[in-house]
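The structure that follows is given in the form of structure tokens.
Note that one protein chain of the assembly has been removed; the remaining protein chains are unaltered in position.
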Amino acid sequence: MSVETKTLDEVTIRFAGDSGDGMQITGSQFTSTSAVMGNDLSTLPDYPAEIRAPQGTLGGVSGFQIHFGSTAINTPGDMCDVLVAMNAAALKVNLRGLVDGGVIIVNTDGFNDKNLRSAGYDESPLSNGSLSKYQVFPVDISKLTELALADMNLSSKVVDRTKNFFALGMMYWMFNRQVENTVEWLKMKFAKKPEIVESNIRVLKAGWNYAETVDIFTVRYDVKPAKLKAGRYRNLTGNSAVALGLVAAAEKAKLDLFLGSYPITPASEILHDLSGYKNFGVKTFQAEDEIAAIASAIGASFGGALAVTTTSGPGLALKTEAVGLAVMTELPLVIVNVQRGGPSTGLPTKTEQADLLQALYGRNGESPVPVLAASTPSDCFYMAFEAARIALKYMTPVFLLTDGYLGNGSEPWLVPTEAELPDISKPFRTNPENFQPYERDDETFAREWAIPGTPGLEHRIGGLEKKNKAGSISYDPENHDLMIRIRAEKVERIANDIPLAKVDGDESGDLLVIGWGGTYGAIRTAVEKRRADGKSVSHLHLKYINPMPKNIGEILPKFKKILVPEINLGQLIKVLREKFLVDAIGYNVVAGLPFKSTEIEQKIEELLGGL
Amino acid sequence: MSVETKTLDEVTIRFAGDSGDGMQITGSQFTSTSAVMGNDLSTLPDYPAEIRAPQGTLGGVSGFQIHFGSTAINTPGDMCDVLVAMNAAALKVNLRGLVDGGVIIVNTDGFNDKNLRSAGYDESPLSNGSLSKYQVFPVDISKLTELALADMNLSSKVVDRTKNFFALGMMYWMFNRQVENTVEWLKMKFAKKPEIVESNIRVLKAGWNYAETVDIFTVRYDVKPAKLKAGRYRNLTGNSAVALGLVAAAEKAKLDLFLGSYPITPASEILHDLSGYKNFGVKTFQAEDEIAAIASAIGASFGGALAVTTTSGPGLALKTEAVGLAVMTELPLVIVNVQRGGPSTGLPTKTEQADLLQALYGRNGESPVPVLAASTPSDCFYMAFEAARIALKYMTPVFLLTDGYLGNGSEPWLVPTEAELPDISKPFRTNPENFQPYERDDETFAREWAIPGTPGLEHRIGGLEKKNKAGSISYDPENHDLMIRIRAEKVERIANDIPLAKVDGDESGDLLVIGWGGTYGAIRTAVEKRRADGKSVSHLHLKYINPMPKNIGEILPKFKKILVPEINLGQLIKVLREKFLVDAIGYNVVAGLPFKSTEIEQKIEELLGGL
Amino acid sequence: MGKLVDDVVTQAEHASVKYVAKDFASDQEVRWCPGCGDYSILAQMQRIMPDMNIPREKIVFVSGIGCSSRFPYYMNTYGIHSIHGRATAIASGLKMARPDLMVWVITGDGDGLSIGGNHMIHLMRRNVDLNVVMFNNQIYGLTKGQYSPTSEFGKVTKSTPQGSIDYPFNPAALALGSSCAFVARTLDREPKHLQYVLKRAAEFKGTSYVEVYQNCNVFNDGAFFQFTEKETKDDSVVYLEHGKPLVFGKNKDKGIKLDGFSPVVVSLTDGMHSINDLLIHNEKDSTLAFIMANMTYNAALPRPVGIFQAIERPTYDGEMSKQIDATISKRGRGSLDKLFASGDTWMIQ
Partner (left out) sequence: MGKLVDDVVTQAEHASVKYVAKDFASDQEVRWCPGCGDYSILAQMQRIMPDMNIPREKIVFVSGIGCSSRFPYYMNTYGIHSIHGRATAIASGLKMARPDLMVWVITGDGDGLSIGGNHMIHLMRRNVDLNVVMFNNQIYGLTKGQYSPTSEFGKVTKSTPQGSIDYPFNPAALALGSSCAFVARTLDREPKHLQYVLKRAAEFKGTSYVEVYQNCNVFNDGAFFQFTEKETKDDSVVYLEHGKPLVFGKNKDKGIKLDGFSPVVVSLTDGMHSINDLLIHNEKDSTLAFIMANMTYNAALPRPVGIFQAIERPTYDGEMSKQIDATISKRGRGSLDKLFASGDTWMIQ
């Protein structure tokens, strides 16, 4: 049988199996190999809240989606072209995300009676014709894996854990990828467990060889490298990017980084990553709860560290009182919130954008805090750096909002050099003459930072209202009104120090789609597609939400309609309507998932049709 | 010397002295006597954050203002007509609140060198002519008190503590009040300390007699009873009114009241009051912190109690995560927030309206909660009752916002009868057939309340997303979106069940002033005065902020301009602008004090001038 | 308890109280990792329940967040799976409002001792009549393996790549320092002992605190194997039994005696010591309980397991009801009309 090779611009594939099937590793390896081969890409891991949900159940399915191509890739893909399903439940859960005519590779061993029952199938979908509109390739992956390892004398548990690499090997063959990258990774990762290295390499190659040898696949695909900007690249998740951005900021500020944090999904990886950067003097403190986490950061900030606290929604709710203290004491502090599904415990492993109003308003009293939002995994690096810059320059807590999708998702990151990053250091106050703790810079309204250890600057700060300049306690009514306004004005002035907003597409037209945060890729893709169809639609993505860039008020009136897609019931739109009195229209789906670009395309069509 | 008697429609007097001088008691006694004499009135206590600030200092001044009259009284008075100043600091702090030509009664003993120095006077204001535009009556109150008690052999500390009653006696004389009411109070209050009763009565009468006998006062004032609705009245602070409203709601719901609370100024009195109502089966739990306080209330609510938690701003910040749990579990809960000056610890004893956005939005995820706001001290009774009604009927947490001014301020309350209050009881679910914990009433969208102890209804609830109807855990994307919308819709539907908003004044015109909360009196007074002057201005006061009454959208377009005065930087106005896209104008003073009606009058003039 | 609640409670025809263990299994699929120690704790709980002679509908399980906190879903009783660390506070409110219920708290070493530590110690001093079961796996399971406040010093985890530098809590000592009335420790892999301790906790009036050593086979496998596995357990664990000397060892050949205030191991076979030299356990002696608790992290001593202390005193919920009952019986049930019209009132005609 001859094998045809088709060249594709972009493909989306999804690995799906039981939580214990190693789908996350499989996906990451495919990603990293594709990245090294020069594709642009975007990924979306998707796993259950339970550590190990009962085997074979729908609730226990873990998936990893990767969208890669030779063109610019902005999202992990709306629908997948290829689905690898390690068992019946994985097939059932993911089928509706597969394009008609798509490829399904199934591990037939995952379709025994028990599997079928757990997945709620009355009969096997492999044999009842229900998959006729797809190209189905049934492979007994488990068996083949066993055979490949027959002579190694491994426990059946270990053998079972290796089968994902058989699937990976087949996919490498199908998409013309080399296995070397993964082989190297195995050698490094399991350096101390040669058996694991050996077995996985064998199985990986067995999968590749099986696809190469056995006559089941008739097509092979070629996805050429993307035309990315020249330079060194690295695949990076949003959480890792935040960690790197913060370390970079500390270095460029000539300060030590201090992180006070309490583990919470999906933010914990930032803590994990930073705890590994001790060679940069990074101090990480796993506190007893979120309140202690932020409190310790406030203490460290008073001492002259670049202080950070990281969390997700329910944790942020606990930090709000202390954020108010940071506002009142005017100490620099970066607060990273990796948003997840709410309210309450909600959907811990799913993504959402519903903490914006909490970040803006969730404190007692008039308590203004700048709010930034990253738009892609690698943008998390730059926005973390930027959050630190603003915190230090303006002596203020700053929120950085990311979300579960950005935090766990990944994309290629053009590695910057230290030299390219701006110096953001600012001398501490040391001169004791005429020192007043709450005297301000004329331009930024920031007070000076005077740290313990500096002779002659001994002073006390706290949560009670401050006397203007002097910083002592004041119950004076006029002073309170003045200070409330000064704190608000300080945050407003940051607008002078951030880039103007740039519209992607024409600067005026029928429709402007405004987004923020992790919906960037989906909106961008949708708008570009509609524009390619000749529609008058543009895209504006807000990375600074408080304060907003100064030109928003000029941009909005240039469009006839404004659409604001958000993964919440309408939060940014509230701010836009209130500030600019525009009758913006919301598009809201709160399903714990990133938008599909086609959903947004549809909504655009709907609105433009009605023009 | 002959004494003239003038009849006045209304007067504002202020008692001011050191924190230890008993000004709060003096003010309350004057209030209670005036109330019993049939005046309408409104009061404003005002005291420092320290328990006892250093004697004689500006920071240590404690004041109590009462505005009473024969006409309807809506505010504690912008400026006072009579100032009783027990020392130099009290004079200095309060002089600017006195009308030109106003009466000052000073205790000359409080103007010795030390007092003057502590108050920051270079020379005595009593002798340097600086008070020439006022009518000053210097009286050596301390000395006269001593003399009155000379034969009682009391410690000088006790004597000193009695001098406030001398001042009170003089004021009773000046305003033609009887001393009996206070005499009775003393006998009751200090039943076990006859010496205290005796000494205070003596000094009170001595003050009265002194004014009657000695030729210092030339005018006496008569303030006739107000034409209040017939019935029994009682003077009531907002905090006490909340406590009564909650007890009433529990009785009318046939449930026991459970309060979980942690002390905090200015909300503690609600806890204190409720802890005294054990004969109503009220259980009060002083928890270890605000989180435990609300958590215990959630537990009690699960058990079938009318559960309540009370706090002020910083405490509310700590409760937010648990509020989310109440939203998700759909359990009834009343959360009372007596707002104070913020941010952070802020101005703990001062009033403010800056927690509205926190109440509306200060939680992770989409977490809708009804928000009510009381407008006067006695309205606190009805709104507390209403908050409970809504919580029970809709199975939801409900915020009731009051503030330091309402909580501590008082006014006459027309005592209702139990029979006048509606029955708000609702049977628990007991039928096990087809029971599903999250099945809903078609109209209210409320789920049923099934409490432990009911056979056959065993079920589990929690903070993870719920499967529609079944209430089990669900990670299903569509279900999440559906539940988010159901929870939002449930709160929206409350709009069908609350009174339409009523405009005070014409239903259309040049200007509508929209307020909420404790600014009611000041706005009402200002609008009435301007209307009396023929201006086209009306007043709308919102007691339901989420959801809003259904007719707001119809009312707003009928006015050319909209003014929203708030003691914050503009919070309700954000909601109005966003919801109705009206270019409302804010009037914001955040000085820890209630508005003066004249300030609002001025602002009205300014806006109407520009029409 | 409010008229409506009273109606429900008194009218309820309580289910026949002859249960078997599986009557306590709910219809929810159990979702712990295969092999998790939580399964055994669930099974033992379901096994002892029929002996409690309490109608199922009168029982409530309240938990926080963590793997362990999924527990209530699996019990066919009332239950709340609440938020992280707050189960003790929620259960306290429930028990105050409804003293007629039997209320259990299920928590973990993170949920109960890290974020929830404060509510825990306050519960203990107050002595609300709750039964707390703390699943100690010395790790954060649900968030995938960070160290917890009971993880050993030096523990390498995702958040401590060079080893933790926190000294762990000794949960029993903390409980005793907080005046907890009933303090015990048991093991997931000793079903009989686990059942015994759970029963004792249930029967105890006041706050009962049961620490269960629980294996997290995914993130901290074998943390307690020394105390649970055949080869080592007999020499590594000493069971505290009221009125009995502290004997342990495969052949019951070792014992604990006191040297000053310090417990030491002695041999019962070397002729130097007999059983009469040994410390006798006494659940009513809180100093002894503290000495036992302090053996916990001493590598030279066997790990003490059993009931450290069981000293009853009036409960918080009981005292609360007492004050209310006394007030009502003295002053009569309040009348709203009287309440409204109390204090200084006046009439306007």
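Each chain carries a letter (A, B and C) given by its place in the written order, and its residues are counted from 1.
We adopt the following convention: a residue touches a chain if its C-beta (ideal position, glycine included) is under 8 Å from a C-beta of that chain, and two chains touch if they have at least 3 such contacts.
Note that the coordinates shown come from a computational prediction; the quantities given were computed from them, not determined experimentally.
Considering the entire complex, the omitted chain makes contact with A, B, C. The chain omitted from view is touched by exactly one of C:Ile59, C:Ala173 or C:Val238, namely C:Ala173.
Screening A:Ser19, A:Asn235 or A:Ser538 for touch with the missing chain picks out A:Asn235.
Considering B:Thr12, B:Gln29 or B:Thr57, the position touching the chain not shown turns out to be B:Thr57 (whole complex). Mapped onto chain A, contacts with the missing chain fall at residues 32, 35-38, 181, 185, 225, 228-235, 244, 247-248, 250-251, 253-256, 258, 260, 277-283, 285, 287-289, 291-292, 295-300, 302-307, 321-322, 324-325, 329, 415-418, 421, 425, 427-428, 430, 451-464, 472-473. Along chain C, the points of touch with the absent chain fall at residues 114-118, 121-122, 125-127, 149, 162-163, 165-170, 173-179, 260-262, 285-288, 290-291, 294, 313, 316, 319-320, 323, 327. For chain B, the list of residues touching the undisplayed chain reads 49-55, 57, 59, 262-265, 268, 271-272, 275-276, 278, 284, 286, 288-290, 314, 344-345.
Criterion: only the chains that are shown with their structure count from here on.
Note: the chain lying farthest from chain C is B, by mean C-alpha position.
Between the interfaces A-C and B-C, more contacting C-beta pairs are found at B-C. Centre-to-centre separation of chain B and chain C, using mean CA positions: 44 Å.
Centroid to centroid, with C-alpha atoms defining each point, chain A and chain C lie 39 Å apart.
Looking at chain B, residues 321, 324-325, 329, 462-464 sit in touch with two or more other chains. Residue positions of chain C with contacts to 2 or more other chains are 65, 83.
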